[in-house]
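The structure follows.
Just one protein chain is left out here, and the rest sit where they should.
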Amino acid sequence: MRDTTKRLLAATAILALGLVPAAAQGSAEEPRAGGVLNMIAQPEPPMLMVGLNTQGPTLYVGGQIYQSLLTYGQNLEVLPSLAKAWTVSDDGLTYTFTLEDDVRWHDGEPFTSADVVFTADAFLREAHPRWRHIATTYVDSIEAPDEQTVVFRLSKPFSAFIYAFELSSFPVVPRHIYEGTDYRTNPANQTPIGTGPFKLQEWRRGSYIHLVRNEDYWKEGLPLLDELYFRIIPDSASRAVAFERGSVDVLRGGDVEGFEVRRLSGLPDAQTTTEGWEMYSPVVFLQMNLREPPFDDVRIRKAVMHALDRDFIVENVFFGLGEPATSPIASTTRFHSEDTVAYPYDLDEAKRLVEEAGLDAQAHPVRLMPLPYGSQWDRLAEYVKQQLEDIGLVVDIRGVDPGGWSQALSEWDFDVTFNFTYQYGDPALGVARHYLSSNIIKGTPFGNNQGYDNPRVDELFLEAAGAVDLQEAADAYAEAQTILTDEVALGWLFEMRNVTIMRDDVRNLVRTGIGVNEAMDEVWLDR
Amino acid sequence: MSFLRLFARNKGAVIGLVILGTVVAIAAAAPLLYPEDPWRSVGRPLLPPFENLRFPLGTDMLGRDIAAGIAHGARVSLLIGLVSTSVAVLIGVGLGAVAGFLGGRLDDLLMRFTEFFQTIPAFAMAILLVAIFTPSIASIILAIAVVSWPPVARLVRGEFLTLRSREFVQAAVVIGQSGPRIMFSQILPNAMSPIIVAGSLMVATAILTESSLSFLGLGDRNMMSWGFMIGAARTMLRDAWWMSVFPGLAILLTVLAINLVGEGLNDAMNPHLRGRRA
Partner (left out) sequence: MRTLEFLASRLGKAVLVVIGVVVLNFLLIQLAPGDPAAVLAGEAGAGDELYLAQLREQFGLDRPLHVQLLSYLGNVLSGDLGYSYRNQVPVLELIADRLPATLLLTGSAFVFSLVLGVLLGILAASRRGTAADTVIMTGALVFYATPLFWIALMAVLVFSIYLPWLPPFDMETIGAGYTGWRRALDIAHHLVLPTVTLGLFFTATYARITRASMLEVMSLDFVKTARAKGVQQGRIIRRHVLRNAILPVFTLASVQAGQLVGGAVLTETVFAWPGIGRLMFDALFQRDYPVLLGVFLVTAIMVVLVNLAADLLYRIVDPRIETAA
């Protein structure tokens, strides 16, 4: 616990001195104000209200309008946002936040602790499943002793709690607009009012979203840019052309296919970074339905792991934009353990395991459902089919669209599919949900849909989440990782390394662990 | 003049027949030429064409042989084209024959029904159907058939309308032949040639529709088809042109050949309509 407090204090101290982590590039130059930054929102977000939708593009655009209490650095250090300071009591049960003063909503109303309490206790509790889970499990009370202070009291220690205040988990919403209304159908969702550096000017559906500078922004002299355009370009090849022709300045990870990333990175006026995904650190895995043959047999699952050449997948299917994964917890986040069961690529061993299991493959053909997110995922499915057939399984690819995929996975009507998960800074927030037996529930594609059930693992995750001492948590997570990899609860394939490509005169774009979702108040153009 | 000589007079038709014959031969011989599964990685990924004799048309990003894909894809394209057209022709002939032969209220009803189907944009409807029944070879065939029968129905109805007043039909009525018997043994054989011509052109359209569906990601994932190959290659168009150019050419040539043959058939079967193309 002392450890936690120390980290928090250190982060606060750095901020008090005004030492905002400098960007890798161009720190020596004098920032210039003015200019327009062109980006792409892909796919077009349904709305910009981050409290109601946490899709990637919603966060990307909405992150310029809405803000959270905290944000997180590239080493997952806790940084201030709307909260300028915070303390955690020694027993790990009381979190006290001091808010920035002089913050105003885009409509001129003052931002106060009442907005935060409304957000935490009413709005997100109803509209945000991830926050609802945390609030009902751990939070006893949320109070505002004065206009600048908010106090959360927990019912039991939860060391990941400090990571729960990121943009996608805890965007602060205006009480004066939402209190007493039906949040989802409130017409104000179309005219978002936040505290962020930019305001919505116009959204021409199917074409672009136009944001303009918030003249009344609470950070003196910021933002530097005048306007932001988020263009809607549905075809991935066209998005690459847009960057090449200079009509957009930034490509977010996933905006273009892996193959294009290589080519576009090589353009003379382009710069790239893989930073800015530390908070999310997506891990791709193969999800096998453990309820039915053949994957109810751990030997078959081990055989599958031996049959897949993860280096080939990263190199040839994802064009090098990843690292083979060895554990359920991403290597870029805390509590990752190297002490896990490894499955080197070995077809002979895989065949031996299948034989040992005595599988009648014809009697149990496998339905393989590709992730419907674009061509690389199709190629992955084709590769996996080929490898599994090599070790004697019978595989049938079931093409589905996102609706069908989500439905089949939520209803457990699948044999094997792919998925990836965001880590959200701490295994208790992003990882445990895929293994806890309490999360074997129908209705969501992001739970324990494979049906993994091991009481010891449940115990370890609970112990780690509730540990006040970080070493204790690390030990529990290490044991959990060993068990999970030994039982192949999921088939971890690789950690995605998303690349942000931008024009070489864009400065300060990626500064924190949430990357381009961070408020672009200090971004400027050297042109 | 005999049918063959009439057909052979149309140079385009002969060229079309040669191309189509080649495509059919390749499709038939695919399992012999490329006994390996076309989905298998067999070489170095992204090998350009004409460099390695083992892979004359190059390889794709997973090292799969493009030539093998084209050969096996020919089977899929022809299969989808033929089966979906047959289904569409069956529906169209059935409805059109009944409407044209019986006339009256039923005719009116059936033609409303046909018009109704023509009101929904065909390709949009095909997308909807394939998405609803999840993409598979069966749902693709069904979707193409459902959107392509109305013109056949109208054509057949028109033929039946004119033929039913001819003497040989009247004679059959007089000697007491049953309605279905007259429809299928008297009228239908005489209406066959326009149906065959329309059908042959529909095969071409069906192949194009399948490729468009695959391009949008609505193809059967277990079948190596040309549309799928282009769809998969399109993001790499500029870096690996051969991945999309060869299947594209395959579609172009096949569809072109079928059209040419269709016209040749038209000229040979309906000499009085010579030159009429639609």
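Read from first to last, the chains carry the letters A and B; within each, the first residue is number 1.
Here is the rule we use: contacts are C-beta pairs under 8 Å (C-beta built on N, C-alpha and C of every residue); 3 or more make two chains touch, one makes a residue touch a chain.
Since we're looking at a predicted model, the values are computed, not measured.
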Original post:
Of B:T22, B:S86, B:T134 or B:N222, which one is in contact with the hidden chain?
Top reply: B:T134
Subject >> Residue among A:H128, A:R213 or A:R252 touching the omitted chain >> reply: A:H128
Original post:
So which of B:S136, B:S200 or B:S244 would be touching the chain we can't see?
Top reply: B:S244
**OP:** Quickly run down the residues of subunit A that touch the omitted chain.
**Re:** 36, 38, 43-44, 46-47, 52-55, 126, 128-130, 132-133, 168, 184-185, 189-190, 204-208, 210, 227, 229, 231-235, 237-238, 241-242, 244-245, 247, 400-408, 410, 422, 441-446
**OP:** Quickly run down the residues of subunit B that touch the omitted chain.
**Re:** 12, 112, 115-116, 118-129, 131-134, 158, 204, 208, 211-212, 215-216, 227, 230, 234, 237-238, 244, 248, 251-253, 255-256, 259-260, 273, 275-278
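Basically, only the chains that are shown with their structure count from here on.
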**OP:** Mind checking the centre-to-centre distance between subunit A and subunit B? Centres are C-alpha means, answer in whole Å.
**Re:** 46
Original post:
Within the complex, which stretch of subunit B touches subunit A?
Top reply: 37, 39-41, 45, 61-63, 131, 134-136, 217-222, 231-232, 234-239
Original post:
Which residues of subunit A touch subunit B in the complex?
Top reply: 236-237, 257, 259-260, 263, 316-317, 370, 372, 375, 378-379, 381-383, 385-386, 396-401, 404
